[in-house]
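Taking it in order: structure first as structure tokens, then the write-up.
Missing here is one protein chain; the remaining ones are kept as they sit in the complex.
Take a look at chain A:
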Amino acid sequence: MAVAGPRLEKAIRVVTDPATEKTLRKNVHLQMALDTLEENGRENGFSSDQIDVLIDVACGAKYAETVCMRVLKSLIPKEDVSAFTVIKAVSWINCLHKGPPLTRKVFIIRWLLLVYDLVDNQDQVHLLYNMLFPMIEYVPLCPFLCHLLYKMTREDDVVIHRVQKLNTLIKEMGDQSHLLGLLSVYKSFKPHLVSVPIPRSRKAFFKKVDRDWAERIKTIQQRTRPDHTGADDMTLQFQMTDTEPTGPRTKRRKLVPEIESQTVNAPAKPLEGMLEPKPFEQIKTVDDLIGNIERIELPCQIAGVLDNHLLQFYVGYLSDRSADHRLSFWLANTLTEEFLSRPANENLHEKIRLLRRILVFEDKIKEGIPVVERFIHRYLLQWNGDDFRECILGLLTRLRIQPFEVLNEQVFEPLRQIFFRSSVYFKCQVLVVYKELLRNFAAHEGRRHTSTKKLSEQMNSNPYLTSNESVFLYETPVEDFEPLTTILEFVEHVSEISVVALQLEGNHPDLVNHTLMFFETASTLQDNYDIPLMLFPSPSICNACLFSFDASIFVRILDIILRCGAAVRKLKKARSTSDLDDSVAAAIMQSISQEKIQSMNAHITDVVHAMWKNNIFFSQSAPSLFTLDKPTLMKLTGTSIEADVFALPHHPALVGYANRIVKNMRSRHQSGDTTDIWVERKDEFLNYLEKHKLSQVKHFFNQFIRGRAESSK
């Protein structure tokens, strides 16, 4: 039941009336008034004016302790609390004579702590900082006061004498968490003043004592002002979410250092007109970052970048060479120490975490970090293919482009050895890595290499050009090689290893799938990233897929052949029209060499003859991959083989579809076997396949059989 307005007013009048009896016993008026206040506190809360009046009762010395405490505890604000009320409360606490006893002071501070976020004018309250601070000497007040001061502290409040005071207190009382808490906020503002290390592992410095009380305030606030968001969740924190399992703290040695500011090399007083540097600890949001971007001070251990999204943005933007070197030295040292010198299973979670952070960082700056690559080269030599697999493979997808011989020696060769020793699933994973690496080369690395090379040439002619414009975050000597050649040779390498792998694994469906995925990516490079290369898979991959039992694999390889055909046409045109770099032209020529085009043509001829013209024993005038001789074949197999054995409806992948269409037709025409239908109704079959998402078959024959495209329309 809500307390009616007049009754509440009356109750307030009773407790504030100087004429009211002090004692509670036999004082019905006061008792009733207190009940009303408590009830109202539970149900409705008080307005700021009411609180302003009642605070005097709660803090004053007129009534007995129990009365004051009851009033104080029921002071639940339903809206803002006036700053003036807080000032009054603090004045009461500071009262020497007739002030509340220490126990009540503790409660007043606790109340202030609870309502601090609701105070309407915090600037005014902040003026009291100087009055509140000396009271931390009172041991019972200290924990709550520290928390309150923690909330109130602003940069100007951090002065040396307060830090010293806290240091002496810590010396006397031991490192109480509330003192450290207050010190931590001081340290975040003026790190060079505070030399005490603050343990970061401790998340909560302050104990939550008044849980119920706080809960009551929250309910009332929500009821009266549902759309009002509390101050607590106003700041959008950019924090990494950690999903990794957290082992016992003591056993985990943190690898990535915390973000802390310089303590030794504290920045000297800024010169006139210069902005005061801002420690990175104070940058919490993107807005902070943008607002202060000209005066940010990097943390003392730059490796903290790995744990902070914002710092990653900043370092990506920054062209400070020493920052790069600091990070490089740290990474090189830590990775060597952790992964090459210690057993793998020691501090496992932290190691995985470190690698994941590096991955995230590399994704953000969209390039590989040279020292990490260096580590990968060394690690691959001793890798068992299992430790940290996910992360190591992830890092491999971010390699920078280099001459193929270099990459082969440092990465592909060691990886190849693990590849062939491992299970089919690992092979698939490696193919996925290669696919991503190819995409990375095509999308980022090739272009980056070209522009860096250009820049370094310009710098040779114009030494005043600063290297700040370098697209590389990390300076590396630019080697003179053609990225296209690397891509071409890389694809050939993958083609070779996947041929062997497919044979080893007996065309395992997963492996076929991943091999095709790689070549699908390769064949779309021209369209997606403007890479002028024709990247055709090796003949044995083509054959395996062309005669696969799986319709989807069959059409995917047709699709790849189609794209490669289109690429060749485009490249031939490009070669004749535009004037290209010699090295680029050479790479293009290499990719559409006579030999390769012949190989591709041979596949097309074979498919057309065997599947379309129903003749596997076709004449040898055109280049062809397999030549079948009828008598030999008969001798080998012992049965007579018809020329139409691979005709489209007999194709192992399509025979099911053919069967179904025949059934349909039979019901309509009552006609003979599939071959008859085939002769007359090729188009119908192709359309049927198209309807079943196998349109590539139609495209393929439309493309490669002269005159078909027109006639089928």
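Following the convention adopted for this analysis, contacts are C-beta pairs under 8 Å (C-beta built on N, C-alpha and C of every residue); 3 or more make two chains touch, one makes a residue touch a chain; residues count from 1.
The rule is short, and it goes like this: contacts and distances are computed from a predicted model.
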item	value
Name of the absent chain as recorded in UniProt (options "Nitrogen permease regulator 2", "Dolichol-phosphate mannosyltransferase subunit 1", "Centromere protein L" or "RNA polymerase II subunit B1 CTD phosphatase RPAP2 homolog")	"Centromere protein L"
Residue, one of A:332, A:348 or A:665, that touches the chain absent here	A:332
Hidden partner chain, touching residue among A:103, A:219, A:285 or A:382	A:382
Of A:322, A:345, A:639 or A:667, the residue in touch with the unshown chain	A:322
Residue, one of A:87, A:135, A:170 or A:318, that touches the chain absent here	A:170
Hidden partner chain, residues of chain A it touches	170-171, 174-175, 195-197, 257, 260, 262-265, 300-302, 321-322, 325-326, 328-337, 341, 370-371, 374-375, 377-378, 381-382
